[in-house]
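Every protein chain of the complex appears in place save one, which is left out.
By written order: A, B and C. Residues from 1 in each chain.
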Amino acid sequence: MARKRFVWKDRVRIYDTDSQGIVHYAGYYRFFTDAFEQFSRSRLGVEFPMLDNNIWFVVVESNARYYAPARLGDDLRTSVSVTQAGRKALRMSFTIYRKGTKICDGTLVQVAIDSKLWRAVEIPKTLAIRIRKNA
Amino acid sequence: MARKRFVWKDRVRIYDTDSQGIVHYAGYYRFFTDAFEQFSRSRLGVEFPMLDNNIWFVVVESNARYYAPARLGDDLRTSVSVTQAGRKALRMSFTIYRKGTKICDGTLVQVAIDSKLWRAVEIPKTLAIRIRKNA
Amino acid sequence: MARKRFVWKDRVRIYDTDSQGIVHYAGYYRFFTDAFEQFSRSRLGVEFPMLDNNIWFVVVESNARYYAPARLGDDLRTSVSVTQAGRKALRMSFTIYRKGTKICDGTLVQVAIDSKLWRAVEIPKTLAIRIRKNA
Partner (left out) sequence: MARKRFVWKDRVRIYDTDSQGIVHYAGYYRFFTDAFEQFSRSRLGVEFPMLDNNIWFVVVESNARYYAPARLGDDLRTSVSVTQAGRKALRMSFTIYRKGTKICDGTLVQVAIDSKLWRAVEIPKTLAIRIRKNA
């Protein structure tokens, strides 16, 4: 699948860090979340993770690998792409760069659910088409 | 008002800290929140901050003063007491100690609301009585 | 003191919210922190909260009042100004607006310290001058 990359720029904030002087490992997921939310809004035209009152996306898997520490004030670029789009689930891949060097990558898998029944449903057609165009 | 103190013990965790090597200033509110939740459960017999589907408590004011930094692994004792109980609002006071020394104190003011209308309501009678007994 | 306002725009993220469907009370401090950091960088020309290896700013007081809840996706504008500048301490005031309506305001008081001795020191002259110009 040819991937159209979307890049989200942000800086490491004091609350992202911990007393090791680096971004706390779970803190990198903030960058994934923000990058996906922004991708979602600008490329897919939907609000993440609640499309409307009925259809929500919930995360069913998360993972990240950390290659180099990020520190307070570092400018990070988070690249995001849809690497797999099923009928009900989406796999998004993320890579975080600092000055061109990859420092972290990872994945989020999200499933569309009926928010009332809390049961997996198919991704709405119009959204599925926009996802394929941006994957 | 004579105050019956309730104490919540917890340790500073790595995610509470920031790259200054101390608990992030906003992180102390986690200790306030946990102490109040535990006080609420064991003394008032209610689940904080949502009593049921209709009546919730929402925070309308928070403040804290920091006297000495807390660091990773520090054992903290958070004392909590109701210092003011109105018809619709509660003022809770908190003091955080490390080895007997006060390192932080502060306040949360919470208002009972109708969760559907999002409008202030009176604190339920039975709860108001229990609050007075524990204030 | 005439105040020169600086405004930081950000959106409410999913991780800012809690199960009441609104921004968690302690979550508003993220907006204060980001606004101050950005003000600091663009107006004062320094990196917050660690100027260098020796001089840091630490928060000695925080407070906020909440007038209306903010929800996922809300666009917020956080206005920041220095309302008091002492020899060793700074008082910053914040107001958060959504579509022109004030939903939260509050204060952070920060003290300059020698990071090695962890003792209050005077704010460096050049910085003090820039602060006065921006207060």
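The definition used in the following text is that a residue touches a chain if its C-beta (ideal position, glycine included) is under 8 Å from a C-beta of that chain, and two chains touch if they have at least 3 such contacts.
All of these numbers come straight from a predicted model, not from anything done at the bench.
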For the chain not depicted, the shown chains it touches: A, B, C
Residue among B:R13, B:K88, B:K102 or B:K133 touching the omitted chain: B:R13
Chain B, residues in touch with the chain not shown (by the definition above): 13-15, 30, 33-34, 37, 47-50, 72-73
Missing-chain contacts mapped onto chain A: 19-20, 22, 25-26, 29-30, 33, 49-50, 56, 58-67, 69, 108, 115, 118
Residues belonging to chain C that touch the chain removed from view: 14-15, 17-22, 24, 26, 71-72
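One rule holds for everything that comes next: only the chains that are shown with their structure count from here on.
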Inter-chain centre distance, chain A versus chain B - centres from mean C-alpha coordinates, in Å: 34
Distance from the mean Cα position of chain C to that of chain A, given in whole angstrom: 28
Length of the line joining the C-alpha centres of chain B and chain C, rounded to whole Å: 23
Overlap residues in chain B, where contacts from two or more other chains coincide: 19-20, 22, 26
